[in-house]
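As you look at this complex, bear in mind that one protein chain is not there, while each of the others sits in place.
Naming follows writing order (A, B and C), and every chain is counted from residue 1.
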Amino acid sequence: METLDQIFVLAKHWLVARVPEPLAWLATILLSIGPLITVFASCFAITTIVERKALGRIQNRFGPNRVGPFGLLQPLADGLKMLIKEDLVPAQADKVVHLLAPFALVVPAWLTFSVLPFGRNMTVIDLDAGLLFFFAVGASSELAVFMAGWSSRNKYALMGAMRGIAQMISYEVPLVLSTVAVVMSVGSLSLPSIVEAQSAYVFGMPTWHVFTPWGLSGFILFLIAGAAEANRAPFDLPEAESEIIAGYLTEYSGFKYALFFMGEYLGLFAITGMGITLFLGGWTAPVSFLATTPSWFWFFAKFGAIIALFIWVRGTVPRLRMDQLMKFAWKFLVPLTLVNLVVAAFWHFSGTWQFPGAIFARWLLGAGFIGGAYVTLGRALHTNQFPPRVYAYAE
Amino acid sequence: MTPLHYYLIFAALLFSVGLAGALMRRNAILVLIGIELMLNAANLNFIAFWRYSPTANELVGLMFVLFSIGIAAAEAAVGLAIIISIYRHHRSTQLQHVDRLKG
Amino acid sequence: MPSIVNYLWLIPALPLLAAGMIALLKQRHRSLSASLSIGSLAISLGLSIAAFVPTLGPIEGGGGVKRWVHNLDWFEFGNTTLRLGWVLDPLTAAMLVMVTFVGLLIFIYSVGYMAHDENAARFFCFLSLFAAAMLGILISNSLLLLFMSWELVGLASYLLIGFWYHKPSAAAAAKKAFITTRIGDMGFLLGLLWLYGETGTLLFYDNGNGCLEQSALNRLNTLTTAGGMGVATAISLLLFCGAAGKSGQVPLHVWLPDAMEGPTPVSALIHAATMVAAGVFLIARVFPLMDVDPANVAGSSTALSVVTWVGAVTAVFAALIAVGQNDIKRILAYSTVSQLGYMMLGLGAGGVAVGMFHLLTHAFFKALLFLGAGSVIHGCHEEQDIRRMGGLRRQMPTTFLTYAIGMMALSGVPLLFSGFWSKDEILHAASVWPVSRLPFYLGLFGAVLTAFYMTRQMFFVFFGKQHLGKEAHESPTVMTIPLVILAIAAVLVGFWGTPAWPWLHAYLTGHELHLDLSALAKSATLMLISTAVVALGMISAWRLYTRKTPSSPQALDPLEAAQPAVFGVLKNRAYIDEFYEATVIRLNHLLSVTSDVLDRFLWNGLVQLVSLMAIALASVGKALDQFVINLGFDGWCGGLKQGARGFARLQNGQVQSYLRVIGLSLVALVVVLLWERRR
Partner (left out) sequence: MRMLSDIPIAFLMIAAVTLVSAVCAMSLRNLVHCGLCLVLTFVGLAATYLHLSAEFVGFAQVLVYVGAVAILIVFTILLTRNAEVTLSPVSQSSLVGLGIAIAVCGSLVLPLVTSPSLRRLPAQSLAPDAQVQRIGEKLMAQYVIPLEALALVLTAAMIGAVVIAMRDDPERNDPSPSPQNQKDTGSVSNSPAGTALNSSSSTSSSQRP
């Protein structure tokens, strides 16, 4: 079991040992990056087909079913099509920036994976400030969106970019704040040590952060903000095709479009991986008697579950309006994450309570506080509504 | 390991580039960019001196840079807001048009 | 250490939380806010009782008082650590139970009293805040925490007194209360800082390092300030300034009667149970500090002597004024001031247990009286003048009965009522005070007056003919139930401290408790004297006011008819307010008149003289100017103008040119520095 758990690490060490000494550093790097790219690129392919199939089922149709058995080879066909399609660049466009934009999106997206722990001892770089690195690199995707939108010289592209940046900046605040609660309770920015902190078991149950009041609400807030950060439905306004064609992607085609597309999915994967690491115990098993199962298996099991959740949400929740989007971020999510911080602090300091039933009292107080804030803020969100809508041509 | 004065010369050059831009360009935004560059050059000096100082464990230079980054964020926000406000008023961000306060 | 000590902070935290939550509610959530504050205080009461239980029982190891503290670091700054903490000892526990219990009854009563006020939610928010702050005072083990809670109490009382802020008198009374107590608090703050400077800690008890413990006291004992006064004495007196302000001792008592502008439950809460008790509690808390005296020759420390004298004077002075008042709540207010004087007298002459016993009994019967007065006012359609009432005992039987119990407790009717026992103990302490016998006689005189004015009030309100224009009615049950509970308590709490079985005394000081009927016999003389005194007061009032009950509200008071001059002084509250105004105004006036005279004659004359000289010089100068200098001067002016224009051109509004100058200056600076080094 131990071997199976560490099989990838051992394989890497074995391979590195076969390489001549002067080139060992290069082999180490390549053997860290190569599998990462392979695994997540195939994750990307699998996710697209699963998503389209699932959305099809939700919308009462079949989804792709022509290429290969059950249409399972569809991603291959799409990739091939994208590669051989003509790369159209508008005549007025700023060619250099137009070319650089997809790379500016994809490269940081890959970089974010370098700090995630995929299993025991399976972190590419264990940075002391890994969480900060994650968000710092993630922040640069805004710039790529701007570059794409601005360089296209297209009204809709620019609007999409502006929307995208406004949305990403706004939702980055609750995203970071919801992780601060975890940092506060663990006392470290290093992702492997955050996972370590959740790896104990009490009565056979894991001590994941999601099983605390602040962790539960923090996880939900993190998922919402993360969906917005990754431009996923219901926050896909930058690409709302019924309003602004395809947003900043309007003038992209061929391989550049594919890169953008991949970049967005990679962003989603990164957010998912981060959510698992911070709140769902990373690679730890959900019950103690399964703890001997390979750690990477648990990471990818949770990963698949969260991705499925995102697909489900995309298939069922309608898109927000722009003003609702901003209001939701600043007037609802940000205050709620701040309240969540307070609850996390309360949870931390009430850890010394000794009397019987203390755990219930802590739960009750913490959950009550968040629930109260939720109700109050939710009510406030409903005031100042627009006047009743007038349908000019419907009467 | 790189000697300290390499970093200092690098910072000095960066500072000069920022200063040159701030002096030569007429656009308020570019002047602001130049000022940001100068600020960053100063930050680089702090970090370099911290790294090479015998009391690096005290983290003084590092702290200074952290606070300086925070202040710079505030400065940029307010500065850009002022530029937008000036643009509304003068329909221009050219600095030579903004000279109401003259003798 | 009982585990409740670690959670003692919950007692004030719960009402504070309730206040915070109510503050977020809308005004119309009346019942929700009422139940929030009542619920939180009820839980606090439960916790207080849970805290009270472990302080009972025998002391292990014998000797000393049961005391547990929980200290924590608040924040560090440099090498200094500020520490806060809370303490559980008999003093705290007894006060906690009393405050939460009386407070809870007042809260319940407020539901009925404020039923028609549209800002009831705000009222409950303030009440909860007040309760939280007061409980914070009680549990704090640090003078700093105590001071913070103390100021919060001041704030809350300001808000509550000015609750009907649209009434100018209420707003003025709130300001007056705030500012007057602030004068005392200034002394408190100075004392606090001085104490911190001398002992380096503000914790009361800290395993031998606290400022009330032996090591610190011993150190203070050796220090003296200028004039030979002990540092401990000076600090104690400064702290007493704060206590005097809060507890309405002469001469800072003026705010208390005015504070009657607030709603009646507030009066009950502020004047009976809590706020005014805070001052007495403070003195009781820092009693070890007060007791330190380098020059302890007279048998009592200087600070405690001051406390005793101030208390005795206040007791008589306020009781005198109460005789001349006609407003039902004002009489009670002055009576409170007087009783607070008794408490101070007890503290000064007899120690913590004596003063605290009266504080506890007084809290119950004074809350009862205030709530009863509120009930009367409520029943009489907001009428507060006792001359317009009368004969209410038929319409309001419950109120009458409970009020009568309260009145007898306050007057000190023997044996059955709590006021008798506590007052008796104070008088006993005063009679054996080694310094002087005068406070004892003052106390006796005050007791006569107390019985007198309470009887007078009873006759005006409940007996005689009815003068009220409208029909009076009994108050709703939610208001009378607290009255009944308080009435029962007002009778019962007295038996905790009879001379034969001084339970409270033993509890507070940690002595052995035993039933000793002979003690009763020993103090029989004093009990007889005080019984006689009470009887004297009541009978004289009875004779005066049943024989010649004023026939109409406008009629003169019998006392006024007999001694118009004296009564006038009393009626006008001994002209204290006027005295303050007159002194302040006269001082101001004197200063301004002096300035005016100086201005008008001295300075003005000088100015006139100078100006005349200037005119003379000017005419000479003018001649010189016109014919000699002008030509050259014009030239100068022109040059100056040109130069100024040139300088102004430097200020050309171009930001970049300024930046250029800065850059050049930087270069110049570097050059100068290099040159300096080379040299």
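Criterion: contacts are C-beta pairs under 8 Å (C-beta built on N, C-alpha and C of every residue); 3 or more make two chains touch, one makes a residue touch a chain.
Only a predicted model underlies this, so the values are computations on that prediction, with no experimental measurement involved.
**Q** Just to confirm, in the complete assembly, which displayed chains does the hidden chain contact?
**A** A, B, C
**Q** Out of C:76, C:578 or C:599, point to the residue that touches the absent chain in the complete complex.
**A** Reading the full complex, the residue touching the unseen chain is C:76.
**Q** Which one touches the absent chain: C:72, C:416, C:521 or C:670?
**A** Reading the full complex, the residue touching the unseen chain is C:670.
**Q** Can you name the residues of chain B that touch the chain not displayed here?
**A** 1-10, 12-21, 23-27, 29-30, 32-34, 36-37, 40, 43-44, 47-48, 50-54, 56-57, 59, 62-63, 65-67, 69-78, 80-85, 87-88, 91, 93
**Q** Using the document's contact rule, name the residues of chain A that touch the chain not shown here.
**A** Against the missing chain, chain A presents residues 48, 51-52, 55, 58-59, 78, 81-82, 94, 97, 127-129, 132-133, 135-137, 139-140, 142-143, 146-147, 150, 155, 158-159, 162-163, 165-166, 169, 172, 187-190, 233-234, 236-237, 239-243, 246, 261, 314-315, 317-319, 321-323, 386, 389, 391.
**Q** Which residue numbers on chain C touch the omitted chain?
**A** The missing chain touches chain C at positions 75-77, 656, 660, 663-664, 666-667, 670-671, 674.
We adopt the following convention: only the chains that are shown with their structure count from here on.
**Q** If you connect every pair of chains that touch, what shape comes out? Choose line, ring, star, complete or other.
**A** line
**Q** Is the number of contacting C-beta pairs greater for B-C or for A-C?
**A** B-C
**Q** Calculate how many whole Å lie between the centre of chain B and the centre of chain C, each centre taken as the average of the chain's C-alpha atoms.
**A** Roughly 56 Å separates the two chain centres.
**Q** Which chain B residues touch at least two other chains?
**A** Not one residue in chain B touches at least two other chains.
**Q** Which residue numbers or ranges of chain A touch two or more of the other chains?
**A** As it turns out, chain A has no residue touching two or more other chains.
**Q** Which residues of chain A touch chain C in their complex?
**A** Checking each residue of chain A against chain C gives 352, 354-355, 372, 376.
**Q** In their complex, what parts of chain B are in touch with chain C?
**A** Within the complex, chain B touches chain C at residues 19, 22-23, 26, 31, 95-96, 98-103.
**Q** Inside the complex, what are the residues of chain C that reach chain B?
**A** The touching residues are 647-656, 659-660, 663.
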